[in-house]
Each structure stands twice: as C-alpha cells, then as structure tokens.
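The other protein chains are all here in position, but one chain of the complex has been omitted.
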Amino acid sequence: MANREVIYSTCKSCHGGCGVKVTKEDGVIVHIEGNPNSLTGGTMCSKGLSSIQHVDNPYRLKYPMKQVGKKGTGKWKRISWDEALDTIEAKMRDAIDNYGAHTVAISQGTGRGYNRYTHRLARSLGTANIITPGYVCHSPRLGLYGLVTGYGRLYCDYHGWGGEFPKTNIVWAKQLEISSADSEMCYWFMKSLDYCKNFIVIDPRASAYATRATLWIQPRPGTDCALAMGMMNVIIEEELWDKEFVDNWTFGFDELRERVKEFTPEKVSEICWIPKEQVIEAARMWAIDTPGCIQVGSSLERQANCGHTLRAITCLMGLAGNIERPGSMISWVLPETGLIEDVFLELPYTDEMRSHVIGIDKYKMGAARTCNPDTLVKKVIAGEAPIKVWFSVGGQQIVHMANTKEVVEAIEKVEFMVHCDLFMGPMCEAADIILPAAHWLEIDDIYDMHPRFMIEAHNKVVDPPGEAKSDHWIFNEVGKRINPEAWFESEEKSLDHQLRKGGLTWEKFSENLVSGCWGPDQVYYKYKTDYWKEGGGFPTPTGKFEFHSNHLESLGYDPLPVYNEPGESPVSRPDLFKEYPIVMSTGFRQPWYFLSQYRNIPWLRSFMEFPQCQLHPDTAKQYGVEDGDIIWIESPRGKIRQKLHVFPGIKKGVLMATANCFYPEEPSEGYHGLMISNPNVLTSNDHLDPMYGSPDLTCLLCKVYKAKDEELTEEVFRSEEYGFVPPKDEED
Amino acid sequence: MRWGMVINLAKCTRCHGCIAACRIEHFLPLRMTWPRLIALETDDGFSVDVSTYPVRCNQCKEAPCVEVCPTEASYKREDGIVAIDSNKCFGCRYCVIACPYQNRTYLSRKRNPNYFPEHAKTGFEKKGKQIYPHQVGTTEKCNFCMERIDAGLAKGLKPGIDREATPACVNICQARALTFGDLDDPNSNVSKLIREKNGFVLHDEYGTEPSVYYIDYKLGGAPSNKAPIEAQTGSHIQHLSSVYAPSKEKLAKKNAD
Partner (left out) sequence: MNARTARQWMVTHEWMIKPMAQTEWISGKGLLVWWAEVFSALGTGLYLVSIFFALREEFAVTAFWAGILGWIGIAIFKLPLHAFYLGKWYRFWRAFPPFSKAWRTSWFARGIVMTMIFLVFGAIQLILQGLIAYDVADSSGVWAANYVFMVLAGIFGVMTAVYCGFAMSYCKSVPFWNTGLLPIVFLLMGVADGLALIMGVGMVTGEDVIPTAESATRILLIVNALLIIMYLVNANYQSATAELSVKELVRGRVAWVFWLGIVLLGIIVPLVVSVVSYFTGEEASTGLLVFAIICHTIGAFSLKYGVLKVGIYRPILPKGRAY
C-alpha cells in the first residue's frame, strides 16, 4: 500500500500567504491544494499550484557553480559549497578591509519572505547599500503612509471584524484580484465586494473587474496625482469632508484646501483625459459612502511623481475620515511574535553605514535604509561607486531596472558578483558564482510579507534537489563567516530566536502553522485611545494626521502634494510626442507569471507563450498593426518585440506592455533573450522621483510597427518544441 | 439528484487556477486541458465588456456526445454526470466533433509528451501513471471530478458543501466564482443562485440541457455593508491555531466606540 502523508505549509510562489495542503505518496508530491483551515479558505492560484513543476524540474540549479568563461557566455563549473563560501568570504573580507564595508552591495528581488535576512546580512557586514526593487514596488506607499499617519503599514480592512465592510472600494492602479498579497490577499478583497456599494476602478486598462465596477475611470498614465487632487477639490468645494475627523485629528487642512483649489474637475479632465463628471462622481462616492478603502497599486510607485501621488491619495483617505474605522484603512495590531523586521532592526544602523548609502544625498525618503539602484548604476558606469562585491539573492535587477542597456553595462563592471537563485537566468549569467536555492516546498521558515496581523510557517515537504539550500541557510552561513556574533548556530536556532516574543519555538509554531491577531481582537480607532499616544493621537510629530508635513519641508520637499507631469509625456515633451505618439505603460501583471518568473514552468507557460502588449482597436488600426502580430515597440532608448493583443478595454492612444520578461530557453549569450521583449529596454533612468528616486516605468512614450517575419530569428520565435502549446494540426 | 455547477462571470478573474487544479487532480498529460477559459472582450460602441467564461463539460442532460458514441464508452450516470470509460473508448473522435461545446479532447501522442519533453518523467508524472492512468488514443473531458464525488458520498459527505466531495476547481477558486450542488433540489445553493441571479446556459437552443449555468451582474450595489456576525466574531476562523489574544492592557486601550 502506498504510503501517504499530508503536510501543511504556506505558499510563496508570489508574495505568498495562501495556506496549502500537500500530499506526498512514497516521498513524491502527488497533490497540492489550498489548506481549508487557513485564512485563504483553501483557495489558490495557478502559480502556487504549479509548484509541482518546480520541485522536480530538470532545469533547477543543483550545485554551486563558478563562471569559468567571460560573463554572459554560460561557461560554468561545479564547485563545492566550501569553495563557494570560502571565495565569497575572501572577496567580502578583502572589500571590507581594503575599501570599506559599503563597497559590498546586497541585493534582493521583490519580497519573497527573506527580506529580513537580506537586511540583517547587510547590517551585519556594515553596509547599507542594499539594492531592492522596493522603490518601484511598495516602499513609497509605506513611507508616505508613515509620513502622514505616523504608521507606515496601512491596510484595507476587508474583513468585517469591526462590524462593517468597506462601503466604497477604490482600486487604484491595482489588479488585486490577481496580484494578491502585495498588501492584502485577493481572496479577502473579492469576498468583501459582496458588501460593497460603490466599487471604483481607476485604471487606464480594464482589469478583470473593471467593466463590472460601479465606476471605472481611465486616466492617462502618470496623471493619478491630478485625479486625487481633483477629487479633494470636489470634496472640499461640496463640503463633503469628514468634519469630526478633520477638525480634531488632522494638521494643515487649510493649506491643503488652498492647494487643491486649482484642481477643478475641468482642469483634471483636461490633464487626465477623462470626463469631468467622473471626478465628481468618484469624489462624492468616496466622501459620502463611508467607510471606504483605497487599494493602491504599484503602478503608482513606478512613476517619477510617486511621492506626491501617494501623498495626495493618503490625504484623500484622511479627508473622508477613512482611517482606523472599521471597513477603512487600518494599521493592524501585530501578532504576539511582534514585527518580523525586528530580526534586522535589532542590529544597529550606524551613521557610518548611512553616510555611504548611494543616492542618500538626493532621494532622502527612498535611500534612507537602502540605496537608490538607478544612481548606483550611473555611478558604477562612471566609475564613481566602487562596488567590489555584489551579493544578490533572488532578484533579476538586470531585467527589472530601468534602461536595461545601462544596467547590463554596470553589472558587467562589478568585480565580483554572487547570485543565488532556483533557476539559471540573466542574473546568474552575469555572476561569478551562483548558489542553488531551495523552493518553498523544500524549506522550514517563517513567512511574513503582508499583512501584519499574522505570520505563517513554511514546512518542508521534500528535500531540495542536489545540494540546493534554503536562502535562510545561505544568509546564515555567509553572515557567520564575516560576523559570527550576528548570526546563528543553525537555522532552527534562528527561527526560535525570531519567535521568542510569542513564547514559541519553531517546533511548536511549525505545527500551529499560523500566529495572528484577528477578529474581535483587532483594535480600531487607535488614535482615539492611548494606543499610540497618551491621550490619543497619531504617532506623528504633530500627533495629527498630517496633510502638511513639516518633516518633508525640513528635507527640502514641498510639505503638501504637488502634481507634476511625467518626465516623458505628451504634455512635458510635445517634441518627442510627435515621433513617439503613443503613451506607454509597463507592468500589467499576469496571473500565471510572477514578474520574470515561470516561463520555464510548462503548465504556466502554456497560458501565454509570448509577453503581450495591448492597444485599443482604433489605435492599432491607426498604426497599422493587428491582433496577434509580433510588433516592435520603440522608445528613444531602444526597441523590443511583444505580441499584440488588440483589446477594447484599454484607453485609446495608450500601450500597455508586459514587464519583466526574458526567455529561459534563449542562450546564455544575450542573457537569455534579455533584450527581446523586456520593456525596460525602453524605460528611462534619467528622470526620477525626487523623494524616492523611482523611475518612470508606467508613463513614457513609444511608437509601434509590425515586426517582419525575417526579424523573428531568435530561438523563441522558431522553436516548436519549447512552446508548450499544442500545435494546431496536432493529430498524430 | 443531478449535479450542476454555477459559474459567476462577475467574479472570475481569468486566473487559470481552476485549470491548474484540474491538471493536478487528474494528473493531466502536458498538453491536455479539461476546463478552459474563454476571453470575451467586446465593445458595442456604448460599453466595453471584458469577461472570462470558464467552460468545462456541461454534463448535458441530452448529451450529443453520448448519443453519437459507437462504443458506449461515453455514458450518462444516474446523477447526471457524463463520463467516459477509457477502457472502452476506441478513439473515433466522433464525440469530439459532435459536442457542440467543444469540450472533448482526444489524447494523441503529441499531447502526451513528458512535462519536460527533452527530459525524463518527473516523479509526479510517474506517480500519475499509477494513480490516474491516461490512455493515449482515447478521448477525455471534465468529469465533474466524479471520483471525488463518489468517494465523498461514500463517506457521507455532501458534494458542493463538503470540500472532500466537491470538484477540485470549485475548491481552489480564489474568487469563489464556482458553486457546485444538486440541480434537482430547489433549495440547493446552485438552484438558488440560478433562480436569484437569472442563471443561463450556453446555447440553450441546442436543447442539450447543460448542467453548467452562468450568472452575471455588476459588482457593487450591495444594500448593506454590515458584516454578518460570523465575520465580526471571526468565528469562521477561530479554529485556526494560535490566535493571538491581546493582553488586558491592550484590550483596555481598545476604543469604547
């Protein structure tokens, strides 16, 4: 009789969080489904389910390897873990001793549950030159929420724990229903819609729910700040704001009132290319039908006006009093295990470290605890930033940063680079040493990305292939070699340490699966209690919700939100607009891919073989391209090819390109087809947000034309075999 | 008893989770897909409609596929499920063509390479060959996860209510766009949905009487945003381990509101 075993764990095939139930038979995973006894009710998406094709995937990295040819030529030799770690230690010591710890850069990709280790490693080495995509992903919103409310982690209360669900739901530049867990799990959001009166989607492109929303606004990409200002204008003009909240708990209302005066619906209509009635309607719904939530998407953070845009949106929340009440924006009470970031916060962030952060002189909000990656690229190219060692875990900076050509140039200049990953890819090819990482089904760890009211356990289900190791182990081993005091005897000891505040050990927690604070135990209206401040108030310098920020002012920024045109828009660059007549946005997550990942997973690749871009039928017609064509998209910085999906749901004159793509099947030379379809070949790193240093990735200019058949010479266009999709005439 | 499914077009996000779940549940060959998603993106000049129709075998009451099958490999069960006995099917593909919903797929050799065509079978595939063998040269389709239903019923569970007796795709759907239950019972979850939300079937005019219904409506417009008591008390999640109980001190801080 086959030996069956059921193991419960937590998925992190995206930012993670769904509870999973895995069945093993004779040591082989034969089934994955959601864990019904979890906060996601046993539901999952295609990415998490397809993990089955990760664990036994022949393309997995199995051993540490070193590059024996020129970077980017794919000549690798297997080495032992000792050799790998010895080499890394030697290179790091050399850099620290001879050039200073800041010449070691630590990088990661988007949050995959190991963020805290990245930061702990950096601090334990004495560097704060941490490279993360946070500044185009999630950090600006946390920073701005923090600035305005004093508490950075504001979430949408989709749970009804306080007795009410949001009456008005705004989804702003976000596809929560498929991108999940960037803050809230989509499952909670979608359930809460059953109780929602007004459902507003603000997106130039129809997301899954847009055409069923109460109101769908399609602004010109990059103009969201103006829309937020316009909504505030209407709320103030029509006296719809929450008087009780604004009078008692906010700071700087009169100045804000002055500031938004000029943003009349007419003016906003002109800037955003939308009917003015929509501005008025949205404002009324938001201010009258409270409580409400705004789910902010990272498309707003991938803009060089992200600071002010998010500030404006946060002010909008305050105007309607949609802070800390049931069914509005809330900061959750932490689980008893505390803040997971404590694992790195407990190590000091010294002035010495701070003084060497690249970009800190300019991007004072963003480059506070991590460096500004685009400045780093520019400086490395100019020979000004002496990065001696770049230790990279699980991020494809080479793919995901703006202006790929420059990024490649900079990365190739780095003297010694280590990359830790599950699969071969562009970042691996650029490294000197690669370390094989374990999949989440192969590790014991604590998961905590978002939200802040719980932590969950990853329980190891199967062994990693070959000599692959968990990221945790790798961080711990590397850390220990340089700074033994700051690291742990074993992974388990480290986990125990992280759980100690909850009076838990890893062993116990691993069984419990989750520790959280929810239901009636959550606390609403914290500012009316002593929660943050004796006698009530917000944990800000003024103790109020700050429409006006003295802190920003002291850093040299405008204390109130300002609307700025994107760096490259029909308005700011009418000259360029003549040659590049289409407004381009990139991003546009696909439910079955996670950023650049999973094109090597057959089940997922079968859903979309080539990255797609979208154009409105009229726009496509205007520029002579057709549905299904492989087209060139060209900007002043370069050109790429994607497959055209003619889509009536996108704003006319706007192109939406899938971001973060390379082709695993393409050869090492050329970094696995890095330049074929990746829209960052088109994006610019010259125009950055003054606060966060975020580049414009979602509002640029481009032109399109059909690719000729003879231009499609790469493997991906020729190969029948890699296409997991059955050929049309498929019968045998 | 007639098992049926109601698919909520307002909620489906085109996430493809149901497809992945079905592939796992039935160890589907690489290029075999039972349920499918159809993108409908139209602009009639007044409004744009972006929808996704999850389709799978409709388990028709008057099933053309059963009628045309020369071997009786396709058959209808008492509970309305249309199934294929792959030990009887000889792969004539008449049903593939005759199904007006194009829900049947012939498993040719080309549809059945290894998951990584240039590599050996993965462990999952090898296990699949024992647990849920597929026969190249026969026709396949969604069977409403009848294995789950049968096993669940044998344990006294209720399909559509108890997870173990409910189709895999229904369980997995994050949007909760799929509902499963007994169409013959006027008080079942599915019958109610069909009644209250004007359920419709695809190509009613064929007279096939599908057991898969669709509902569609605008999101929003809810009459009340009050949370039901179970959401407020969190009773539906109180079984979760290690629920944090705030200290007395913190509770005291909690707003008296």
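As written, the chains take the letters A and B, and residue 1 is the first residue of each chain.
Definition applied: a contact is a pair of C-beta atoms (placed from the backbone, for glycine too) under 8 Å apart; a residue touches a chain by one contact, two chains touch by 3 or more.
Keep in mind that what you see is a predicted model, and the values were worked out from it rather than measured.
> Taking the entire complex into account, which one of B:N8, B:T52, B:S191 or B:S211 touches the absent chain?
B:T52
> For the chain left out of this view, which of B:N8, B:T33, B:T122 or B:N143 touches it?
The single option touching the absent chain is B:T33.
> Where the complex has a chain not shown, which of B:W3, B:F27, B:Y106 or B:F180 is the residue touching it?
B:Y106
> Which residue numbers on chain B touch the omitted chain?
Output for chain B: 14, 16, 19, 33, 36-40, 42, 49, 52-53, 55, 64, 66-73, 88-94, 96-102, 106-108, 135-139, 200, 202-203, 206.
Here, only the chains that are shown with their structure count from here on.
> Could you put a whole-Å number on the gap between the CA centroids of chain A and chain B?
About 31 Å, centre to centre.
> Which of the residues in chain A end up touching chain B in this complex?
Per the stated touch rule, the residues are 25-26, 28-34, 36-40, 42-46, 49-50, 52-53, 56-59, 159-167, 169, 177-178, 180, 186-187, 190-191, 193-199, 206, 208-214, 291, 326-327, 333, 335-336, 502, 504, 509, 511-521, 523-526, 528-531, 591-592, 602-603, 606-607, 617, 647-649, 721, 724-727, 730-732.
> So in the complex, the part of chain B that touches chain A is made up of which residues?
Those residues of chain B that touch chain A are 10-17, 19-21, 23-25, 30-31, 33, 41-43, 47-52, 106, 108-111, 115-120, 122-124, 126-128, 131, 163, 168, 171-176, 217-222, 224-228, 231-235, 237-246, 250, 253-255, 257.
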